[in-house]
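For this depiction, one protein chain was excluded, whereas all remaining protein chains were kept in their positions.
Chain naming follows the written order as A, B and C, and within any one chain the residues start at number 1.
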Amino acid sequence: MPNDLSSAVSQRPALAALDDATLASALRRMHLIRRFEEVAEQSYMRGLVHGTMHLSIGQEASAVGAILHLARDDYILSTHRGHGHCIAKGADVARMLAEFFGKETGYCRGRGGSMHIADLDTGNLGANGIVAGGLPIAVGVGMSIKAQKLPRVCMVFFGDGAANEGAFHESLNMASIWALPIVFLCENNQYGMSMDVAKAMAVANVADRAPAYAMPGVTVDGNDLPAVAAAAAEAIGRARSGDGPTLLECKTYRLRGHSKSDRNLYRTKDEIDGWRARDPIARLETELVEHGRLDAGRIAAIRADAEREIGAALEFAKSSPAPDPDQLTRDVYAA
Amino acid sequence: MPNDLSSAVSQRPALAALDDATLASALRRMHLIRRFEEVAEQSYMRGLVHGTMHLSIGQEASAVGAILHLARDDYILSTHRGHGHCIAKGADVARMLAEFFGKETGYCRGRGGSMHIADLDTGNLGANGIVAGGLPIAVGVGMSIKAQKLPRVCMVFFGDGAANEGAFHESLNMASIWALPIVFLCENNQYGMSMDVAKAMAVANVADRAPAYAMPGVTVDGNDLPAVAAAAAEAIGRARSGDGPTLLECKTYRLRGHSKSDRNLYRTKDEIDGWRARDPIARLETELVEHGRLDAGRIAAIRADAEREIGAALEFAKSSPAPDPDQLTRDVYAA
Amino acid sequence: MPLDAPATEAGVRTLSYAEAIREALAQAMEADPRVFLFGEDVGVYGGAFGVSGDLFHRFGADRVIDTPISELGLAGAAVGAALTGMRPVLEIQFSDFATLAMEQIVNQAAKIRFMFGGKATVPMVVRLPAGSGTGAAAQHSQSLEAWFAHVPGLKVVQPSTPHDAKGLLLAAIDDPNPVLVFEHKLLYRTKGPVPIEPYREPIGKAVVRRPGRDVTVVATSIMALRAAAAAETLAQEGIDAEIVDLRSLRPIDTDTIVASVAKTKRLIVVYEGVKTMGIGAEIAARVAEHPVMRTLAAPIVRLGGADSPIPYNPVLEKAAVPQEADIAAAVRSLVQEGAR
Partner (left out) sequence: MPLDAPATEAGVRTLSYAEAIREALAQAMEADPRVFLFGEDVGVYGGAFGVSGDLFHRFGADRVIDTPISELGLAGAAVGAALTGMRPVLEIQFSDFATLAMEQIVNQAAKIRFMFGGKATVPMVVRLPAGSGTGAAAQHSQSLEAWFAHVPGLKVVQPSTPHDAKGLLLAAIDDPNPVLVFEHKLLYRTKGPVPIEPYREPIGKAVVRRPGRDVTVVATSIMALRAAAAAETLAQEGIDAEIVDLRSLRPIDTDTIVASVAKTKRLIVVYEGVKTMGIGAEIAARVAEHPVMRTLAAPIVRLGGADSPIPYNPVLEKAAVPQEADIAAAVRSLVQEGAR
């Protein structure tokens, strides 16, 4: 490639399709996610947070890219590894962290914790502790959108491991026969807990299963934000225009362990380092600077701003009140 | 095609591959199945049999063809529509009919009825009342064969409707990653109860789903005994030689209703008549006569012999003793 | 069609249990565009037990939806639709197949509201034909309702009459929580008076079907009918049984049961599910932990299903669950014991 072309000309279409404001906001969300999880992890290490958590560090491009072109009233359904989806969809990180801390101000009033954060105001119908648990729910959301003739889309996230659950099969089949407005968004991070995707299924890509449902199947580099956004835009457009579901697979990698109890016996340091070199945030920043889309100063400001927001969120979470044990059964039933 | 060729020459390979004795025995089993079900149906109409039953009249070529090349100690797992599989695998029709009549001499001592007949001596691990219920069991049978290093194969039958259950997906995936000696035998009779297969899934053939598991997928005319037998032989051979599972689909049709309560509101008389014209028994007989493989006399004798055997079975079933209600809980647990 | 039969005073006609359910579905769909029915063969076929009947033709394929055989997916679809503004009614063809859908019913439907801190509702209804007596053997004859009574976040009802079948289903559809309606297959053809207008029976209330002095019989579903029939026989012998139809297994109407037991001083619970860990265990335990227990004249009796899968042979099948004569015999011996 001749390198005397102007940066605008040399931009690949996926990047060129995004304006500066969108890119800045996407990058900001990626930093928010990263910083959120770092702080969550530190809080856990310090014994401030209870239970377990599943970090998506390294997968930020897939969460932010997939959701970038969704509207606020479009729906998402997320997973146990769902902080990124939640933030990308516009959740308030302070209320998220408060939930981690089990506080009354948290999204679930301390009842749900990391694995069950939902934010109905931004169309986030919840993370899910059950692998593939969101997929059948997405079918119903799709049916609901269709029945109510709403111009909405439902995007459901799941992992490579989830693609071997029966729920995956039943859901993709129903979405396809009824042409539901759903984007099935698989974050293939190469492992389901310790299980190598290559041992767990015999096809190379989860998207290779799309033809079994006569559904478009697309695999993208999940660490490449513009590429994810472009592929998602197409799938979202297809769903919104009544042409039915798409199976979109983002190949990515989690840089942390599966959960806080992972001793990392099943993958090599080399492998992890290789993926660390493809960190989606650094990669986007490099490209943005290279093409003069955002300069280093702007990027530093974005990062600082994200750090500041998470810092404030941490204060909010720490200082929020705990739930009242007398209200234990209050929300079991709706009246 | 010039018609002056000798009949032996004009025979298609699938037919030529079967010797006369094998063909006679296959035809006999098809007649046994047909007659068995006719008598079961009549007994039901006369109030001699209780509950419901699922007849496979019209599907005999698929049952007999699929099983033709299995050895006695190979395993099968069958379905709610399983009389054909059971007889094809070598069950005693008298004990089968006795089971229908709820008698102590029945295969299940009257405890199981039509939907649960098993005959462990012939490798028949049982019919199943749960759609797709046999598929996960087949995975375990495959694991067991492999672990014990036995030269056996497991063939599991299921319908087109079953192919939309999550169990289908999980089972084919596991069989594939572990290269288990399984033949997944789908009898696609166009309907799952009243649900048209074309409405229930978006692909034209169940076998189109095989690539999702990197497994060979084959569709054959399920009303064509030699074709089914040839395709099954290949799948059985693959399984036996350690090359893993196959998804084999037999396109066929049930000429009766789904069960005894079916009012047939979902398909047309024309459609049924069209398939009646492709009756697998008549079709095989015509071809056998045409090619001089079996003459009309031999065929009539086979049919008469099957009828006689079923007649004797009916007497056996009727005259057998009923179970003792005091033994109700005897077989809940093994000691 | 009895649905068109002339109404008596106050618009009450005789309908079958299946027709009463159908009428409830039709009235709910007419009144509320959010309501829809879906499940295997509920459309053209009219439902495996004929419950949906002509609803497909009356409401069209968008509101009476035939589905693939995918019970887990269907239950999840009900959750998703309910969570986003619809009022789904799912028919699971036989309650036995709910074993495939437990994940979505128990982990999702029942818990979402709680896990989300009270910020969501899941107003879905699952209809489950249950019970033995049809010769369909062990995988098509179970009575698994007790499992669901163990799950906070769910409601569970078991109507025994056409009247309650309609009233409880309409109440279930109105309810902002997931409600499971266990219908008994042998009841579909039983008939009884049903008002033509829509009405609701309260979920969580038992009803005294027959007042009596000598013994309290708490019964569920078809057992309420068998118990009532047994009570007539017993009355001729001078035994006056009070029949309480439980109707709701979650929540349970402890007050009605305790009030009855306080009067009769003897309790027998009759249910079709397996005796061990069946609903009778909970009823017995509630009475045994209540002060009324001190006034009991005899130990509590549970008459439940045998400790066995349901067998195919019709004689064995009947022997596996309480019949009218078994109830009469058990009540008789309980009253005699109490008199000792």
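Just so we're on the same page, a contact is a pair of C-beta atoms (placed from the backbone, for glycine too) under 8 Å apart; a residue touches a chain by one contact, two chains touch by 3 or more.
This is a predicted model, so every value here is computed, not measured.
Asks: Shown chains touched by the missing chain?
Replies: Across all of the complex, the chain we cannot see touches A, B, C.
Asks: Of the residues listed, A:Gly166, A:Pro181 or A:Gly217, which one is in contact with the missing chain?
Replies: Touching the chain that is not displayed is residue A:Gly166.
Asks: Taking the full complex into account, find the residue in C:Ala230, C:Ala284 or C:Ala328 that is in contact with the omitted chain.
Replies: Touches the omitted chain: C:Ala284.
Asks: Thinking of the whole complex, not just what is shown, which of B:Ala16, B:Leu48, B:Ile177 or B:Val289 touches the missing chain?
Replies: Considering the complete complex, B:Ile177 is the one touching the chain left out.
Asks: Which of B:Gly51, B:Gly110 or B:Gly244 touches the chain that is not shown?
Replies: Answer from the full complex: B:Gly110 touches the omitted chain.
Asks: Could you list which residues of chain C touch the chain missing from the display?
Replies: Per the touch rule, chain C residues meeting the hidden chain are 72, 96-97, 99-100, 102-103, 106-107, 110-111, 114-115, 137-139, 144, 146-147, 149-153, 250, 252, 273-274, 276-282, 284-285, 287-291, 293-294, 296, 299-302, 306-309, 311.
Asks: Residue by residue, what part of chain A touches the chain that was omitted?
Replies: Residues touching the hidden chain, for chain A, are 50-52, 99, 102-103, 108, 110-113, 115-116, 128-133, 161-162, 164-166, 192-195, 199-201, 261-263, 265-266, 322-323, 325, 328-329, 332.
Asks: Which chain B residues would touch the chain omitted from the figure, given the whole complex?
Replies: 75, 77, 106-112, 116, 118, 120, 125-126, 128-130, 133, 135-145, 147-148, 154, 166-167, 170-171, 173-174, 177, 329-335
In this section, only the chains that are shown with their structure count from here on.
Asks: What is the chain whose Cα centre is as far as it gets from that of chain C?
Replies: A
Asks: What whole-Å value do you get for the distance between chain A and chain C if each is reduced to the mean of its CA atoms?
Replies: 42
Asks: Taking the mean of the CA coordinates per chain, how far is chain A from chain B in Å?
Replies: Comparing mean C-alpha positions, chain B is 46 Å from chain A.
Asks: What residues in chain B touch two or more of the other chains?
Replies: 164-166, 199-201
Asks: Indicate the residues of chain C shared as contacts by at least two other chains.
Replies: Counting only residues that touch two or more other chains, chain C contributes 67-68, 70, 72-73.
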